[in-house]
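Here the complex is missing a single protein chain, while all its other protein chains stay put.
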Amino acid sequence: MFRFLLHRGGQALVAAFGVVTLVFFIQRLAGDPTALLLPETATQADIESMRTSLGLDRALWVQYLDFLSDVVRLDLGQSFVQNAPVLEIILSRLPQTLQLAAGALVVALAIGMPLGLLMALTRGRLVSRWIMGVVLACQSMPTFWSGIMMILVFGVWLKWLPPSGTGTLAHLVMPSIALGLLSLATYARIVRSAVIDELGKDYVRSARARGVGTGRLVKHHLLRNSLIPVISITALELSQLLAGAVIVETVFAWPGLGLLTVQSIASRDFLVVQAVVLIGAFVTIGANLAADILYSVVDPRVRLTEPS
Amino acid sequence: MARSMSLVRTGLSWWPALLLATLVLFAVFAPWIVPVDPDRQNLLGRLKPPGFEARGHVFWLGSDELGRDVLSRLIYGARVSISVAFLSVALSGVVGVSVGMLAGYLRGTVETVLMRLVDIFLSIPAILLAIITVAVLGPGFINVILVLALTRWPRYARVAYGQTLALADRPFVTLARAMGASTPRVLFTHILPNIAGPLLVVATLEFGLMVLFEAGLSFLGLGVQPPTASWGSMLSTGRSYVASAWWIATFAGLALFLLVLSANLIGDRLSDQIGKGR
Partner (left out) sequence: MNHVAKGLLTGITLGVLSMPALARDITIDLVGEPSSLDPQVQWNPDSYYVYRNVFDNLVTRDNEGVIVPQIATDWEQTGDTELTLSLRDDVSFHDGEKLSAEDVVFSVKRITDPEFGSPQLGQFNQITNAEVIDDVTVKLTTDGPYPALLSQLVKLSIVPKHVVEEVGKEAFNTAPVGSGPYKFEEWKRGVSVTLSRNEDYWGQAGPFDNAIYRAVPDSATRVANLQAGSADLVVSINSDATLQLQGVDGVQVLSAPTERVAYLGMNLDKPPFNDPDMRKAASLAIDIEGITQGLLGAGEIPVAQLASPAHFGYADGIEPFVYDPEAAKKLTAAKADLAATPANFATAPVFDQRVVQALQQMLNDVGFNVSISVTDMPTYLNIVRSEPADNAELSFGRWSCACQDADGITYPLLHSESLWSRVNEPEFDVLLDSARVSLDKSVREEAYRKVHEMNREQVLALPLYQAAVLYGASSKLSFVPTANESMFLNRMTWSD
């Protein structure tokens, strides 16, 4: 187990290094931030001097080595656009991102799991198909559309919820639903198949033969056993939720990392992009690793590939 | 009673396919069935409601923000939305499945390198790839497909990898290898047919997702170029007109919804079937 962790941890570091290197170079293919920082009337000399003051006139490999040595010292640098330390910017966005991911997860779990259970219990019946249809329908709409519709209905017409922004729990409701709906079907499907598996097992049959009611059965056995795959998939979903919130955050003016990513890519704020990607890479790779470990803990039959 | 129930049930399972087929037909025959040129503007007839008549032509689904016929754009939009989704699924599928099979079959260094590459691509924000592709290669139909394929191939690679791993030690594979079959031969004649099922499920679900992604790219200003209509672009401009000209977004949204839903339902059905087969 320890060797496995060390091995995979090492690989994760290599992958994170790869991501950051790749991002460092490819984003520089797409121009630099100077044009956007200067007024339209700027001359070539103005642009050059801005480039110099941002350190962008140095050779690419010098900038790269500089960046690497900063990262090793945990210094993420200074944002070109926002004139603030990158770390400070990211830390200010992190709470919102975590809130939104948690909210979305709650929505997906709280709706997806019961629906999955219901589908398993009504398997083969028409109602099961309809539930699946509804679940799939939930993720058949672009979020930029469902988002604005929610804003108009619940924020503008009914005035139940604040249309956008952050600050209170009420602000979190709509973005969480918009984002959570995307993961809902995953959970519904997983719980369904897990419960169906359990239903076929001997202990369930004998319990049923003893006259144990469905409610009791669900409460004591089915849910608990089907939680296992749910936990392991959550690790993967979480990294998706952290990364996939770009459009939801844009529509709801939710100042999380997703919005920061788009805005900093759009303004070529290189160091912020690099930092976001670095953190994202650790989260994704870490989540994958966690999922692998969870699988093996939960189900010893899954073998962890050790280095030969 | 039982008979009619089963009819309903089978009915439910074929309608997504029928719907998908209908939408594809619309896309294929678009030039012959559209009432007018979908890009024809009329600045004097902007944002007119369904049924509006101008220049001897009835705008059955109304006109958009430049006075273009929403019905014609909807029909032409089917072409872009469906072909972008189809081609990006095909491209990412071919790349991803090849990578995944190679990694799972050859193991060792190839496996490590390829699967770490998959990890790397999974961790790059899709939006970053999209913006850079457009910045470097320019915008357009082909590049939208490229962007989608670039961001999605790792999903196929993962599934193909896992499935191949499970098959690689099976007797029929080891036997074929022992008999001197080349790697491509083993991969394509022995492994691929056996892992096609789960991959098809992924591809179907991805198809729906790609339709949504194309729409998302349009929303972020990185989609197909105007004035070309796609359902995504109609929806993303139309969303600003929901309260004043609901018809622009509603019909495109409905079409897109039905397309994605039918792909999802087919995918769900397929995965059930495959699950039963095992």
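First chain written, first letter: the chains are A and B, and each begins at residue 1.
As a working rule, a residue touches a chain if its C-beta (ideal position, glycine included) is under 8 Å from a C-beta of that chain, and two chains touch if they have at least 3 such contacts.
A quick note: this is a predicted structure, and the numbers were derived from the prediction, not measured.
Participant: Considering the entire complex, write down the shown chains that touch the omitted one.
Facilitator: Computed over the complete complex, the missing chain touches A, B.
Participant: Identify the residue among A:P162, A:G180, A:P229 or A:G280 that touches the chain left out of the display.
Facilitator: In the full complex, the listed residue that touches the missing chain is A:P162.
Participant: Tell me which of B:A85, B:V134 or B:L270 is the one touching the absent chain.
Facilitator: Touching the chain that is not displayed is residue B:V134.
Participant: Can you tell me which of A:L36, A:L65 or A:L126 touches the chain that was removed from the display?
Facilitator: A:L36
Participant: Take the complete complex as the reference. Which residues in chain A touch the chain that isn't displayed?
Facilitator: Touching the chain left out of view, chain A contributes residues 30-33, 35-47, 49-50, 53-54, 81-84, 88-89, 92-93, 96, 144, 148, 151-152, 155-156, 159-173, 250-253, 255, 259-260, 263, 266-268.
Participant: By the contact definition given up top, give the residues of chain B that touch the hidden chain.
Facilitator: 39, 41, 43-44, 46-47, 65-66, 131, 134-135, 138-140, 221-222, 225-227, 237, 239-245
The definition used in the following text is that only the chains that are shown with their structure count from here on.
Participant: Would you mind writing out the residues of chain A in touch with chain B in their complex?
Facilitator: 11-12, 14-16, 18-19, 22-23, 26-27, 29-31, 126, 129, 132-133, 136-137, 139-145, 148-149, 152, 185, 189, 193, 243, 246-247, 250, 261-262, 265-266, 273, 276-277, 280-281, 284-285, 288
Participant: Across the complex, what residues on chain B touch chain A?
Facilitator: Residues in contact with chain A: 5, 8-9, 12, 112, 116-117, 119-120, 122-128, 131-132, 135-136, 208, 212, 215-216, 219-220, 232, 235-236, 239, 242-243, 249, 253, 256-257, 260-261, 264-265, 268, 275.
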